[in-house]
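Of the protein chains in this complex, one is absent; all others appear in place.
Chain nomenclature is as follows: A, B and C, assigned in order of appearance, with residue numbering initiated at 1 for each chain independently.
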Amino acid sequence: MIWFVAGMLLIALSGVPGLFADRHGRGGERLACLLVLAGSAAVAGGVIIALASGAPALLTRPWTVPGGELALRLDPLAALFILPLCLVVGGGAVYGLGYWPQREHPGNGRRFRLFYGLLGASMLLVLTADNSLLFLFAWEVMAVTAFFLVTTEQERAEARRAGFIYLVTAHAGALALFALFALLAQETGSLHFPAAASLAGGSATLLFLLGLFGFGFKAGLMPLHIWLPIAHAAAPSHASALLSGIVLKTGIYGLLRLTSFFAVIPPWWGWTVLLLGVISGVFGVALALAQHDLKRLLAYHSVENIGIITIGIGLALLGRSFGLPELTLLAMSGALLHVVNHGLFKSLLFYSAGSVVHATGSREIDHYGGLLRQQPWTAVCFLAGAVAICGLPPFNGFVSEWLIYLAAFGASRGEGLNLRLAVLAAPALALIGGLAVACFVKVFGVTFLGAPRSAAAATVNHDAAPSMRGPMLALLLACAWIGLLPGTLAPLLQSAVATWVTPVKAVNLAAPLAPLPLVGATGWVLLIYLAGLGWWLHRRTRQAPRDVSTWGCGYAAPTPRMQYTASSFADLLVSQFRFGLWTERHGGKVSGIFPTTREFASHTPDAVLDRVLVPGFRSLARGCSWLRARVQNGRVPTYLLYVALTLLTLLIVTAR
Amino acid sequence: MLAALILLPLLLVPVAWLIPWYRVRSWLLPVAGASHLLLVVLALGGVPDAAPGEWIGLDPLSRLVLLVASPLYLGCALYAVDYLEMRRERGNRTMVPCLLLFLSALSMAAMSRHLGLMWLALETTTLASAPLIYFNRNRLSIEATWKYLLICSVGIALAMLGLLFFAYAALRGGVPVSLLLSDLLAAGPVLSRPWLHAGFVLLLVGFGTKMGLAPLHAWKPDAYGEAPGLVGALLAGGLTSLAFLAVLRTLQVMNAAGALGMARPLLLGLGLLSLLLAALFMMRQGDFKRMLAYSSIEHMGLLAVGVGIGGLATFGALLHMINNSLAKGCLFLSAGNIHRAFASKRLADVRGALVALPFSGALFLTAFLAVTGTPPFGIFLSEFTILRGIFGAGRLWVGLAVLVLLATVFIGMGASVLAVSQGEPTERDMAFTDRFLLVAPPLLLLLAVLFLGLYIPESLRLLLEQAQALVEGGA
Amino acid sequence: MEMLARTALHLLLLLLVAPLLQGVIVRTKALFAGRVGAPLLQPYHDLARLLRKECVVSRTTTWVFLAGPAAGVAVPILAALFMPFGALPAPIAFTGDLLLFVYLFGVARFFTVASALDTGSSFEGMGGAREVTFACLAEPIVLFCLIVLARIADALSLTALLGPHLAATWRGPAGLSLGLVVVCLLVVLLVENSRIPFDDPNTHLELTMIHEVMVLDHSGPPLAMVLYGAALKLMVLGAPIVRLLLPVNTGSWAGDALVFLGGMLLLAMLIGVIESIMARLRLVRIPQVLIGTTMLSGFALVLVLR
Partner (left out) sequence: MTELSNLCLLLVILVNFFALGSSRLTACIQAVALQGAVLALLPLATHGLSSHSLLLAGGALALKGVFIPWLLLRAIREVHIRREMEPLIGFVPTLLLGALATAGAFIFADLLPLVEAHQGGLFIPTSLATLFSGFLLLISRRKAITQVVGYLILENGIFIFGILLAEAMPMMVEAGVLLDLLVGVFVMGIVLDQINREFSTLDTEQLSALKE
């Protein structure tokens, strides 16, 4: 525990010395990076020690604020969230050296690193807090620091808008949590977190709904995902990685903690969560497919993956309400593993996307093309991340989705139709998987393959800097490790699920997870096959003539601009989801035998934010201004009238 | 020593009037403030609680208010030095004496154990602050002053009538008539109910006007909007706390008479109304100083709600009074700096304060976060405590309503504050930059709020609990 | 030892018989058209020639261009290890291997489309877009069918799903949904292998192609691997249909193998017949057909869930 706390403090203070360093020097950022690395190492060490000891590590100190108590609790459930956090936070610090160097960003570099460290530390505190007040405290600090990361480039209007919307949603969610924990304190009589499965009845329903709202906002559960795409797009890439990889997960963590308190789980909870998961998954990936801003697209994929995780949680909740420990175990371990996996491969994707953006200076996918030649490292890393996020073997994404599938299939064996129907999660997952493949083939192909579509892409001359490459490769290895040796994580998953709900201690994960090594083995074989065949093909085609151009199907002068773009690639598929996406298309109609030049543009705004909330709030604000102009009309007599009326009303009320 | 708290600034008034040296006159303010703070600290430690029958004395409530008001005043006084230095054209021959008089009246209002005396002191604060609002000497400021004066005078007159009703309640109850707090509390049970209730309503409306509870708030946006930043800070941080103290005093009497059950719903209603009004009126507020006024209304509403619920919520409300005053001080002072630098307080003209005035801009933004209840600042604790009180009292819907309104407030206020602080700065008065004395006081106030968010000294907790017991003990 | 023998037999069946099916299909269509048609072994000759030929590679391409064909061959071979051939159990069988089976083809698709995009040709991009679109819509169908089978067999490995119990099931109450499953799987087979009515393997207008247009630039050995991969895929995906239609277990493995081969040939002929008697669907219709099929499979699932 001491290691953990020390590491947390190191991370928190990592940005402070830099504040006093030279605006253009490298010392500050190097020192900060070093501190973060040391901190993450210490934290990871502390976690591993705590895990080895078996029992959850506790730390309790008095705190003199009303109801406060510095209570930390480090159990396997938290550990499962903390370990990827260490990797991503540490990696991000190194990545920043190359991606956001102080000399290129003298204005905001120091501020960025300060809040980066604070964010990391506050998340650690969120994941280990054992007291409502402390939790809220860390939660809000996390929200605010993340806000400052999003608005790093606050001179850009886009970043300001993103920051504002993020801040508002974060605060709204936090207020819901205020209510949640106040009611919880009323139930348990103290602000200390209750023990697992200790709450029965009471205002459970209200607590659950408040939690779903408050934590759902953070997790980016549809339709509460509004802040996510813009914020991820606006932040610097390693901040986006941290946001999408870890910050979202704190929402999931909160939901898990909350549900672990209750003794009995009514089935409709599981169904609600499951349904939300399916909606987030399908529409998240559909929206992603329709985007052509690289980072916005990745952000929507975060919504999708949160959906997958939530599907797992929903199944696990159903397993609990129907008393099927095996189902609970499979679903929850799948969900937890996907939490880890998404943290890893999404960060990998954001890092490599950042390297592309850094090189081309644009986030528009349709401006890329043929980058694989100049950026082989980035391309390989992105490819690996893409394969992983599509849930394809041999990478880690498949393993977690596989577990959730098994759980869904398991549900079909249960008695009672209201449980069996949960099996429908499986086709939904399949649809999500298929769409994800389509989307990432699109991104990878349009970005790295073919011919450059713009001058910016054609003049790219550098791959990711070594300091950016290192973290990317580390994450790549982590993904491959989980994908190829999944069995190694089984014990941790088992104990984590056991901390969430006790009965699964009886069942052991070994039986359901037995095939994992085989899955890994298949991955190995696949790799070997591909390598062998590829090597053979390479030898056979080594002396093939390479100076020919692509066969243009008889068209004489093909140009790069004629290549399929991201939009056109996705169009056929997106048109299937038109009912939910409302893609906007402008122009593009050609007529006549010799049509003149025509413009065509299509973009898909966020269904919830841009179609519902923004107009709604605009009219609300207009109404408020109107009312204000009437009430606050500047005339003293009117004001005195208010006083008189108040006096009369109160007198009448009391006289009655 | 208590007398000194009142007399010292009072004696300095003529001095300030007479001495010819501009800068020295400005420096009288910090001197008075510092010595006042020193005396307060000594008094808090040394002077025992007031015995029955004393007209001037301390009790936990007055200790709390002094504890808030004195540091805030010192901060504003320090700020005033450089501020007046920059506004030499305005002169400080009215400003300084009025501020000193304000301090004296403030101390008296906080310490008087006699409702009549307290009422008198409050009236004096109103009169002393009127010329301060008029500092800028233009049409708008005169208008603001007029409104402030008229509405507050009406309010204070109603409060007077309320006091007379209390007295008559005692007369009717057959006990010797006296407005001494101790006597009223002792006579509590026999006070005649109709008179008591009517009197409470009058006092609530009267002091509520001063406190700025909706719909009695109408003077606030104008006065806060037109007054210089430091005056706004004193009004929003000090005067409102005094008015709140006055309301608490009446509550004490009601409590002694066992009529809290009648008093609380009224407070709760006014509080919720204030929250609602503030929430709606902050939406797309184009003037950031008026926005601060609405924020002050919002927090007065929170105080009223807290007291209206009672129990833990009252404890939270008392804590909130401290945090709110300090945070408001920082907010108004930094806002004043931004106002000066951009020579405007319209959102349309003010952009990129973070770049233009690194310190003031950052302070403004941080103070906004603090005042909207973001950790690690104290307001987070007090708001959460109030909420716990509300939910603990089983008032589920009140709690949820308060939360929704707080969220709305955050949206409205956030939009304006971020618009002011972020972005590329618009053209501005380059002569004005962050000076030490213009930045240090708000910073110190903010640090105080931060401190209260991280650690609440045992003694302060005890004080708060005693104060709470005083308001509603035994009820 | 015995295990190794089984695996060897399994792979031999696959690798040797797969091109033959293509021959059978072509022959059947020729007969319907009243032509003699190419010899049954023509596909073997084609592959052999292509492997010998030189190849040309566009200058825009990278190594990804070659990864497509490689995956196209590697994946079916690997997937076949989980798929029982008729009554012959799969060499590898474990709980949940059916998902691995499904996702392996996802890998193949990923790299095939990627290599198509690598050429930078608008036509091949178009083909890729269609491929992924229809695959997306086919994916849920497969899952529905698998769930139905899993529910019937109460197991989660392909071998168990296609076990000896099927014969009884046909007669049982679940027979109807089994029939629906066969239909759905057949549709999926046709889509995945880009046959009429969804795609025409030997059309000559690129604008109407799906799969063929993706491999326009492949030549020589890579093209050979593409074709061979397609044949393997047809066989692997056809196997479950054969098993469902002929759920007979002769005691000996030779007998089982023969039954399976016979079934595969019949299936090939069936495909040939379908291709001869049906017209090609308009591209916009294809999604509707697929969604309809999804409904059908969902109905099958409901039948067994209740």
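General observations
What we mean here is this: contacts are C-beta pairs under 8 Å (C-beta built on N, C-alpha and C of every residue); 3 or more make two chains touch, one makes a residue touch a chain.
Everything quoted here is computed from the prediction, not taken from an experiment.
The shown chains contacted by the absent chain are A, B, with contact judged over the whole complex.
From the options B:S26, B:S70, B:S178 or B:S360, the residue with contact to the unseen chain in the full assembly is B:S178. Among B:S35, B:S153, B:S344 or B:Q466, only B:S153 touches the chain left out of the display.
Note that of A:S454, A:S625 or A:T649, the residue touching the chain absent from this view is A:S625. The residue touching the chain not shown here, chosen from B:L120, B:M262, B:V404 or B:A469, is B:L120. Taking the complete complex into account, B:A130 is the one of B:L37, B:A130 or B:A243 that touches the chain left out.
Touch with the chain that is not drawn comes from one residue among A:S53, A:T488 or A:N633, which is A:N633. Mapped onto chain A, the footprint of the missing chain covers residues 625, 628-629, 631-638, 640-641, 644, 651, 655. Where chain B meets the omitted chain, the residues involved are 116, 119-120, 123, 127, 130, 134, 138-140, 142-147, 149-150, 153-154, 156-157, 160-161, 164, 167-168, 171-172, 177-179, 192, 194-195, 198, 221-222, 225-226, 281, 290.
Keep in mind that, in the parts below, only the chains that are shown with their structure count from here on.
Taken as a contact graph, the chains are arranged in an open line, each linked only to its neighbours along the path. Across the assembly, the mean Cα position most removed from that of chain A is the one of B. With centres computed from CA atoms alone, A is the chain lying nearest the middle of all the protein shown. Centre-to-centre spacing of chain B and chain C amounts to 78 Å, using the average Cα coordinate of each chain.
Centres computed as Cα averages put chain A at a distance of 43 Å from chain B.
Those residues of chain C lying in contact with chain A across their complex are 54-64, 66-67, 69-71, 73-75, 77-78, 92, 94-97, 99-100, 102-104, 106-107, 109-110, 113-114, 116-123, 125-126, 128-130, 132-133, 135-140, 142-144, 147, 150-151, 154, 156, 206, 216-217, 220-222, 225, 287, 294, 298, 301, 305-306. Chain contact summary for the complex, chain B toward chain A: residues 146-147, 150-151, 154-155, 158, 197-198, 200-202, 204-205, 208-209, 215-216, 218-219, 221, 262, 266, 270, 277, 280-281, 283-284, 315-316, 319, 352, 354, 369, 372, 374-376, 380-381, 383-385, 387-388, 390-392, 396, 399-400, 403, 406-407, 410-411, 414-415, 418, 422-424, 453-458, 461. Those residues of chain A whose C-beta lies close enough to touch chain B in the complex are 63-68, 133, 136-137, 140-141, 144, 151, 154-155, 157, 160, 163-164, 167-168, 171-172, 175-176, 178-179, 182-183, 185-186, 206, 617, 620-622, 624-625, 627-628, 631-632, 636, 638-640, 642-643, 645-647, 650-651, 653-655.
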